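Only one protein chain is missing; all other protein chains are in place.
Showing subunit A:
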């Protein structure tokens, strides 16, 4: 009875976005695939009198699924923002917390409702997809394991992003902060690695060839695996000669679901509107952002103004001008921004 009420509340709060999930799946799976088979591939075979191989057939479908994943990932981030971030700007948050439910329970239902709609939409549309292929001239090409893998992998990858976006919602005070930070942190591991690598290159005077070599190192695979963005755009793709393992997004679920539960249980409504809800995290965030901007601006200034063959001191001067200038300006700006209460 109790659970029913909370499911009902969350459903009502986000029903438009929730129903967009099966619609997006239907558009990129059933509708697009049917269109592709009946309007393109059949036409291609008839026109050129050339059979489309199973491999080519699934390569085309892969592209459709890639686009679907990108749209689904965006949709799930917006859903997470509407369930947590948007709630913070109105009395909905007061209402939710005044109900006789534990906050952990509320958070789990927010997570559950998104995952149920996602898994349900993918599963039902996969059945539609399979039926379309079975009743098409390409029935022989049907590869059951491809579709099973697609459902399982996509549910894990998109759930990983959704879990992460919900977690970010538990530590940020507005929908805008939640959405922007989810976007940034989805590419953060790779971006951070790039700026740190450049820092090492400039400061230790390593040959650029050695630095580039890092991209073949196991650490690069680790970074790619922990960069959510790569899983969205290429969950089943080959990147840098290595298969992207599913443990990356899986570990996001395993780590950020309990962490999100903990933060949601302990977040304080009086900080709603602040970029970061937990006062103890605010200085860490401020310094972290300043450091990243310092590293990035140092890199950009060097790349834009200095020839890489020039004297090392010129390289260092340009780098540290950007590093110190960028870091200081960011610190000053962050100090002001952190005081603002955002209403969006």
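Please note the rule applied: contacts are C-beta pairs under 8 Å (C-beta built on N, C-alpha and C of every residue); 3 or more make two chains touch, one makes a residue touch a chain; residues count from 1.
Assume contacts and distances are computed from a predicted model.
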- The complex has one chain missing from view, so what does its UniProt entry call it, picking from "ATP synthase subunit c", "Glutaredoxin domain-containing protein", "PQQ-dependent sugar dehydrogenase" or "ABC transporter, ATP-binding protein EcsA family protein"? "ABC transporter, ATP-binding protein EcsA family protein"
- Per the touch definition above, residue among A:91, A:204 or A:304 touching the missing chain: A:91
- Kindly state which of the options A:39, A:53, A:102 or A:311 is in contact with the chain not pictured. A:102
- Touch rule applied to subunit A and the missing chain gives residues 1-2, 4-5, 8-9, 12, 90-95, 97-103, 266, 268-270
